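A single protein chain has been omitted from the complex, and every remaining protein chain is retained in its original position.
Our next item is chain A:
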Amino acid sequence: MLEKSSSGYRTIELTVLSGEDLRIDRRLIKKNAFAIVQTDTSFDYCTTKVDESGGSHPSWNEKLVIELPMHARFITVQVQCKSKSSSSGNNNNHNKIVGFARIPVSDFIGGYAPENYLHFLSYRLRNAKGDKNGIINVSVRSLKVAADQHASSSNYLSKAPRLNVQGYVPAYSGFASGFGAPVGGVVTGVPVWCANRA
């Protein structure tokens, strides 16, 4: 029983809400921030849309459904600033990193609140040097726990549409080099709402 649960996963709903006071080299960024979400157990990752109008206080409100393995300890969120050159072509190497935050699983599972509680969590973003480059706001809710056999899908991350525009799944032509780990990672753009809400 223990073995089974340790190899299973839980489904969580993570909404990347917004960023605050985002900076690169101490200067507030002007536009085009987006967030990349990953767990510490997989190279798979998922990105939000690029916020073109929010400047240094972007608002994404993007809901991601994540199948989180039982042994996962962290969800990581990295915020980047999409560069001009990458918007026109496939050269994505010029995106600038704003900062990185680690969300401990223990911040939303196993605390004082019940398992399915809607947590609102905020974290300090830091760059590689450790500079404080802003704050990321998310909400997290644990949906269900499943045994191993349902986790056969290779997708740990899937994207639900934005809440306010039903059925709209933004396309992402390019992002994120310089993210470190996810070489050959799979981007999943599977809208799960149709299965969950039909």
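Going forward, a residue touches a chain if its C-beta (ideal position, glycine included) is under 8 Å from a C-beta of that chain, and two chains touch if they have at least 3 such contacts; residues count from 1.
Operating definition for what follows: contacts and distances are computed from a predicted model.
Participant: Pick from "small monomeric GTPase", "Protein BONZAI 3", "DNA-directed RNA polymerase II subunit rpb11" or "very-long-chain enoyl-CoA reductase" the UniProt protein name of the chain that isn't shown here.
Facilitator: "Protein BONZAI 3"
Participant: For the chain left out of this view, which of A:K30, A:H94 or A:R124 touches it?
Facilitator: A:R124
Participant: Tell me which stretches of chain A touch the chain missing from the display.
Facilitator: 101-102, 104, 107, 111-114, 117-124, 126, 135
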